[in-house]
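Here the complex is missing a single protein chain, while all its other protein chains stay put.
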Amino acid sequence: MNWQVMIDSFPALAEGALITLELVVISGILGVLLAVPMAMARVSPRPWLRALPLAHIYFFRGTPLLVQIYLVYYGLGQFEAVRDSVLWPYLREAYWCAIIAFTLNTSAYTAEILRGAIQSVPRGEVEAAETVGMSPALIWRRIRLPRAFRIALPAYSNEVILMLKGSALASTITLMDLTGVARTIIARTYTPVELFLAAGLLYVVLAFLILGGFRLVERRLNRHLQPG
Amino acid sequence: MDLQGFGAQLASGTWITVQLALASMACAVVLGLLGASAKTSGLTPLRWLGTAYTGMVRGLPELLVILLVYFGAAMVINQVASAFGYTQYIELSPFVAGVIALAFNYGAYMTEVFRGALATIPRGHTEAGMALGMGRLRIFRRIVLPQVWRVALPASGNIFLALLKDTALVSVIGLEDLMRETAIAVGYSKQPFTFYLAAAFIYLGLTAVATLGIHWLERRTTHGMRTLSG
Partner (left out) sequence: MFRQLSAMLIGVLLATPVFAQDTIRIATEGAYPPFNFIDASGEVKGFDVEIANALCEEMDANCELVTQNWDGIIPGLIAGRYDAIIASMSITPERQEAVSFSEPYYSNKLQFIAPGDSDFGPGDAAGSAIGAQRATIAAQWLEENVPDADIRLYDTQENAYLDLESGRLDAVLADVYVSYEWLDSDEGAAYEFKGDPVYNDDKIAVAVRKDDQVLAERFSEAIEAIRADGTYQAINGNYFPFDIY
């Protein structure tokens, strides 16, 4: 085991870890924004509205993330129409392609988590809100969504960890995330075990940080349930 | 969709993908049972070991584990072998490396599933077995395990679906699975969208078949239950 290589590469790996964290946070936020309307549609009483996000959810949960990333990055570049479109300045950057793929992927999983959470909001609370004359939009905003978010939080924290692990695939489309940096250093030092172990350690640290963050939020949200 | 003669390649890749998924899942189940036994064991070091295992895997990207096993495990195995005086090189094929890596990863998830399932089995069942004079292993095999399967099945099904998709990552170490055959076809035809979309639909088909299979298994294992619930 070559410890010196591990120590020497630490600054570069830490920089990669920042890119990884950035990818996870940005696609996580965009994913939730996309997932909320999909989850709302999924619990709608109207069948056609319920069916609307199904294809998206089915496709992105049923195919490997690696395929999705390649489709967005290399696949879309195949078409001249895409290359001439206004979106191209974004699509030409590997960074945004990764974010688009991760966002679409996580939004499908998050939508299903949120749907479950919305459905488990106690009926009585919604009925109570109706009784005091709240409009449906207000009930969504004040009762159903806030309650659903709280219920969904533990499951969602799992999804974010899965996204952290999936973000390693960004290295396959030229991004210098934590895995990408490790692979590039290995190309010079030929010490795969040392570098991958060091990178793995940083991933575990990132996962702990993320889970710790969620635990803090959870505790804050459930303050009223705690004694004292 | 014009596959330009690569249809047979994609089909053979798909078959490798299926084999890889099934073999990895079988290993993950074994690892999961071991992990769950460790985590619920009376021995503190075993419990620590189980917790360290699941805690670590939670944060490690599958891609990294696959790369680590492929490059690292071969070195370790051969160093151990030569320490025992065995000089021949032991080959760790991409398939075996893939199975080890995926099983290591998903074994951790299966550990949690089995631990949850074990907790649902009333202590009375084990005690009844003991009262009948059955040995610990026999109780586990004849009383606990059959019930654990049933409780663990839905969650295991979801884990299998996730594993099936993650087999695509093994293409990175050169296993000629569906993903790698697709990448080869792209390199040759320069039509990434066509081929990656074709691969996506094949994966969708595989997950659909797997879902049906899981439902079938669930129905079969709850056979005895249905008469009870009416």
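Read from first to last, the chains carry the letters A and B; within each, the first residue is number 1.
Following the convention adopted for this analysis, a contact is a pair of C-beta atoms (placed from the backbone, for glycine too) under 8 Å apart; a residue touches a chain by one contact, two chains touch by 3 or more.
Note that the structure is a prediction, hence the values are computed from the model and not measured.
Just so you know, the chain we are not showing touches A, B across the whole complex. Of the listed residues B:Tyr53, B:Phe95, B:Tyr109 or B:Tyr203, the one in contact with the hidden chain in the full complex is B:Phe95. Here one chain is not drawn; of B:Gly135, B:Pro154 or B:Gly174, the residue touching it is B:Gly174. Summary of contacts with the chain left out: across B:Asn78, B:Gln147 or B:Thr211, the touching residue is B:Asn78. What chain A contributes to its contact with the hidden chain is residues 74, 77-78, 83, 88, 92-94, 172, 174, 183-184, 186-188, 190, 192. In the full complex, chain B makes contact with the omitted chain through residues 4-6, 8-9, 12, 19, 22-23, 25-27, 29-30, 67, 70-71, 74-75, 78, 88-93, 95-96, 99, 172-174, 176, 181, 183-188, 190, 192, 217.
The working rule: only the chains that are shown with their structure count from here on.
Distance between chain centres (mean CA atoms), chain A to chain B: 23 Å. In the complex of the two chains, the chain A residues touching chain B come out as 58-59, 62-68, 70-71, 74-79, 161, 164-169, 171-172, 179, 182-183, 192-193, 196-197, 199-200, 203-208. Every residue of chain B that touches chain A in the complex is listed here, in rising order: 56, 58-65, 67-68, 71-72, 75, 165-169, 171-172, 179, 182-183, 186, 191-194, 196-197, 199-200, 203-204, 207-208.
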